[in-house]
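Every protein chain but one is kept in place in this view of the complex.
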Amino acid sequence: MTDHESAPIVSLDNAAKHFGPVKALDGVSLVVTPGDCIGLVGHNGAGKSTLVNLINGALAPSSGSVGFSGGTSANEAGVRSVFQELSLCPNLTVAENLRISHTALKGPGWRRHARAEILQSLDTIFPGHGIDPMSEVDTLSIAERQMVEIAIGFAPRGMAARLVILDEPTSSLDAGIADQLLEHIKQFCAKGGAVVFISHMMGEVFEVASRIVVLKDGRIVAERDAADFTRQGLVDAMGHVTAEAADTAGTRQEFGPEVVRTEQGLTARKGEIVGLSGLAGHGQAAALARLYLSRSSAFRPGTSPEVVFVAGDRPRDGVLPLWSILRNISISVLGQGARHGLVDRDAEARIADQWKTRIGIRTDDVTNPILSLSGGNQQKVLFARALASPAPVVIMDDPMRGVDVGTKQDVYAMIRAEAARGRTFLWYSTETEEVCQCDRVFVFRDHEISAELTGADITEEKILEASFVLEEAS
Amino acid sequence: MSFLARHRIILPVVSLTVLLAATFYMQPRAMSYFGLNLLFNLAVPIALATIAQMMIIMVNDIDLSLGAFVSLVACVTATILNDTPALGLLILLALILSYALLGAVIHALEIPAIVVTLGMSFVWGGLALFILPSPGGASPDWLRTLMTVKPPFAPMAVVASVIIALVAHLLIIRSGIGTVLRGVGGNARSVAQAGWPVIRLKALAYGLAGLFGVLAGMALVGLTTSADANIALRYTLLSIAGVILGGGEFIGGKVSPTGAVIGALTLTLAASFLSFLRLSSDWQIGAQGAVLILVLTARLIFRQKGAEA
Amino acid sequence: ESHASATADKRIALSNNYAGNSWRQAMLQTWEEVGEQAVADGMLAAADAYTTAENQATEQAAQIQNMILQGYDAIVLNAASPTALNGAVKEACDAGVTVVSFDGIVTEPCAWRIAVDFAAMGEEQVEYLATRLSDGGNLLEIRGLAGVFVDDEISKGIHEGVAEHDQFEIVGSVHGDWAQDVSQKAVAGILPSLPEITGVVTQGGDGYGAAQAFKAAGRPTPLIVLGNRQDELKWWAEQRDANGYETLSLSIAPGVASLALWVAQQVLAGEEVPKDLTVPFLKITQDTLDDALANTPEGSVANVTYTLDDAKQVIADAK
Partner (left out) sequence: MNILTKPWLWSCVAAALAYALILGLTSGRGAGELAYAALSFGAFAAIVGLGQMLVITLGPGNVDLSIPATMTLAATLALKAMGTDPGTAVLGLGIALAVGFGVGVANYALIYLLRLPPIIATLAASLIYQSLAIWSNRGLRIKPPEGLADFATGRFLGLPNVTWVGLLLAIVVWIALERSVWGRWLLATGQNMRVARLAGVPVELVRASTYISVSVFAALAGYLLASFSGGAALNMGAEYLLMSIAVVVIGGSSIAGGNSNVPGVWGAALFMFLVVSMLNSYGAGAGARNVLTGAIIIGIVIAASTRRART
């Protein structure tokens, strides 16, 4: 298979994982050797996260095998995972979280060691991160948490990491920080480490990956050197009929009256798509949450809601974990079809089925539990929840987190169509590419609006300039 | 992040100080070695029970059987431990182990702790009635001596409270395993993913709760000199209130051992403060509720400050 | 009257561990009335009442400690436990405070005890039944709150009585927690499995509930020994008028608190008072029923208020 001095760190042999009738992984063979930097791509629900879980031992394969060279378990073999759903302990400090992962860290003085180790790791990967290792995780922004989790993944923890699996690590990082990570991955692989990098952002994958593995419906459909793929070829391999890139904004200029104005200066007109940008954690999410809370009541059951919310931080803000997909979708429209306060269950089922097809939720039955969906498909459910509601203003807090390329195009089109029909969108995104599709963009810095861009001014450079300007001046 | 929200311990400390000042103002005689001991010595078992409850709340569970358990321990201490110390110790050890087992069962079968501990409260209460059908028994002499010792400078109650807080703090906040235990409350899934045997951690947390529950029962007997099957039933609710008063939260592994001990002292002091007020007997019970509400209302200041951040 | 002036500056506190039933409320009321009068008459400087929320020895111990701090000269005590308060009582004695316990007494030797012979109260019930039901029969026992001293004592007396009168057999025993609704429920649950019952022995506060349960089950009403609650007495009178029902009612009078007050006053006045005093329990018979009913407020408990002279008499009897 491979040459003798670099035995595979992990090798999967025809490994499969079934959840009841769902074949999440349907016989996958994969070998990761030192120095490999594998880009793992595939549509939402292709089985990427399941593959990660098989490798790190969180799930046992239904058939086939997973073998390690450096020990019997992933831990012993130096295999680390950074999960798609954030998995730190929010009540502990950053350093204490390292202690959780570093099971061998013991004895007096462990706090000092933990502190030094995590700080070292953060400094290496994200120079100038500004994270205090003594601060509790729940006081950090989602981007900072993601950074901490990545830093823990790469930290030595007793033995150097040999393989780090990153499941959509950049989904809540802004471009600058994501670049720092990509840089580090390249260096790590150059020094003989191995990385499995999962992302829906093709640019990133092409930048770091030496080899790209494409998963489709639980099977590997392509595995080649990155250089052998073209961008379009990759998207084709993933099996998505990419919606023809609808001609972008800039043509439509007639907007209705102003429907949103906040103290901060955030404004939006009827039919407008307003973007919020800037570095992650600079107050965009808070501004949107405040707007949502001020426009909806916790006491009055509005028959016609003014605003709806699409969450990006799924476990914290979006998913009702005990419920089915159906109930997760219908929660925002229950009030409308109700007669005598009773739920119209036929209408409810109709709406859920309709959105399942419209937005392409990968499940055979909407009465399945929501947690049986892959991360990206859960996100689609949240979209469906919001778009099904008749509210004129849609607030979106980084809603494309973990959504695959094909679906993204579909959702963009859907948003534009809804906007044309008179809905207003407020859209915070960590991806500049998305923000550039908006009609107007507010750039945030230090919890304040530092720039308002329109039309042709909406460019990556202008946004970056407005995000950073003070830091450069000082 | 505001200063107050970061340092949750300030609230319990301030509540206790204010209440203490008010008590001293109402009853200057309390401001003495003798007075402080009288005010606080019955808080020692409550503080221990509060730490026990905190161990359970730390892993996102709640223990409705703690009062019955402490009563049972008190009955064992006042009878078997007093008559045949070796057998008594063995039984107390078995009780701690059964607590640990309870934790493991709750985790393994994924049943809510509130249910199991509710059932266990009947079991402990029944066993206590077996051992001591009517009040009685006697405290072992060494225990009585220990609980009535008069250390220099500060009375036993104060010294004991400081020691309890210190030990619990070292165990839960400073030590490595304590950190992992808090991690179980914060995010059990990630602790499991890191390779920790969560079932054993849960058993450990429950075992520690059992240990502190046993200490609470023993301390209680040392003070009261005898026991009955109902002696500590109130501790269930008192201990929960103490944990919350001390800045703990029901979910998420956010607990403060020092705060919990201070919470227990505050609860005890609140009752005394009221009796110094000499209310009409109709309202004495209600006033206890009012004071509890008042003390907890101070949390509001912290919440609002915290929410702004 | 020389003693009165001797205690004019003395302050007495009542430590009460429970307020959740009519008996305790009557007790508190009697204390208040007698205490206020004593203060008005210049016999005492204060007679304050303190109550804790639940029936718990630990809270009462803390309460006693507070009373020591407040500098009371005497503490009158209805104790949650005969032994668990001994630590606190000892501390009070050591601080020079006179402690008088009543109803729920404490065993600490330094305290005075005004005891009711609860065991005799249980035994007397069976003796009464023996005079009424010479053929004997099956008895149902309703007990109080498990784990409490009074419950154990009365039950012991009842079982001794049954041992003596072997024509009786206790065929069922339930805990009614001294509450009508709990007794009613417990009796209703056990009745279907019991043979015919000729008598019910009780502890007070539970007879009416038992009667209701028998009625609901459609069984003939047996001879139920009652516990002086007004609703029981009223039910008895109604039954008597309707079908000549005859029974006995006995319990300790809540007014015994006033006796304890006077005993404490006597101790403070320097009188020599024996440590152990007894009060008879209050017994209502067929003949005294109408009187008792007339003197008991609606929904309360039959009561007696003791005077200073009564107290002196009780002390003299004990010497």
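Per-chain residue numbering starts at 1, and chain names A, B and C are given in the order in which the chains are listed.
What we mean here is this: a contact is a pair of C-beta atoms (placed from the backbone, for glycine too) under 8 Å apart; a residue touches a chain by one contact, two chains touch by 3 or more.
Treat the numbers as computed from the prediction; the structure is a model and nothing was measured.
Visitor: What shown chains does the left-out chain touch?
Guide: Missing chain, whole complex, touching shown chains: A, B, C.
Visitor: Can you tell me which of C:A163, C:A216 or C:A318 touches the chain that was removed from the display?
Guide: Reading the full complex, the residue touching the unseen chain is C:A216.
Visitor: Considering the complete complex, identify which of B:L19, B:V44 or B:M120 is in touch with the unshown chain.
Guide: B:M120
Visitor: Going by the contact rule already stated, which one of C:G42, C:G71, C:P109 or C:G189 would touch the omitted chain in the full complex?
Guide: Here the residue in touch with the unshown chain is C:G189.
Visitor: May I ask you to list the residues on subunit B that touch the chain which is not drawn?
Guide: 60, 64, 109-112, 114-116, 118-130, 133, 237, 240-241, 244, 250-251, 282-290, 292-293, 296-297, 299-300, 303
Visitor: Spell out, residue by residue, where the missing chain touches subunit C.
Guide: Residues touching the hidden chain, for subunit C, are 19-22, 24-26, 29, 53, 143, 146-147, 172-175, 177, 179-182, 184-186, 188-194, 208-209, 212-213, 216-218, 229-231, 297-300.
Visitor: With the missing chain put back, which residues of subunit A would touch it? List them for me.
Guide: The list for subunit A reads 289, 292-293, 296-302, 305, 308-309, 311, 316-324, 327, 331-332, 334-335, 338, 341-343, 345, 385, 389, 391.
Everything below uses one rule, namely that only the chains that are shown with their structure count from here on.
Visitor: Taking chains as nodes and touches as edges, what kind of graph is this: line, ring, star, complete or other?
Guide: Contact map by chain: line.
Visitor: Name the most central chain, where centre means the mean of Cα atoms.
Guide: Given all protein C-alpha atoms shown, the central chain works out to be B.
Visitor: What is the chain whose Cα centre is as far as it gets from that of subunit A?
Guide: Measuring from the centre of subunit A, the most distant chain centre belongs to C.
Visitor: Write down the pair of chains with the top C-beta contact pair count.
Guide: B-C
Visitor: Based only on mean CA positions, could you tell me how far subunit B sits from subunit C in angstrom?
Guide: Roughly 34 Å separates the two chain centres.
Visitor: For subunit A and subunit C, let me know how many angstrom lie between their CA-based centres, rounded off.
Guide: Measuring from centre to centre gives 71 Å for this pair.
Visitor: Just give me the whole-number Å value for how far the CA centre of subunit A lies from that of subunit B.
Guide: 43
Visitor: List the residues on subunit A that touch subunit B in their complex, please.
Guide: For subunit A paired with subunit B, touching residues are 56, 58, 73, 75, 81, 83, 87-92, 96-97, 99-101, 103, 105-107, 110-111, 135, 138-139.
Visitor: For subunit B, which residues are in contact with subunit A within the complex?
Guide: Answer in residue numbers: 1, 6, 174, 176, 179-180, 182-183, 185-187, 189-191, 193-196, 252-254, 309.
Visitor: Spell out the part of subunit C that touches subunit B in their complex, as residue ranges.
Guide: Residues 16, 19, 28, 32, 48-59, 61-63, 65-71, 81-88, 91, 145-149, 151-153 of subunit C touch subunit B in their complex.
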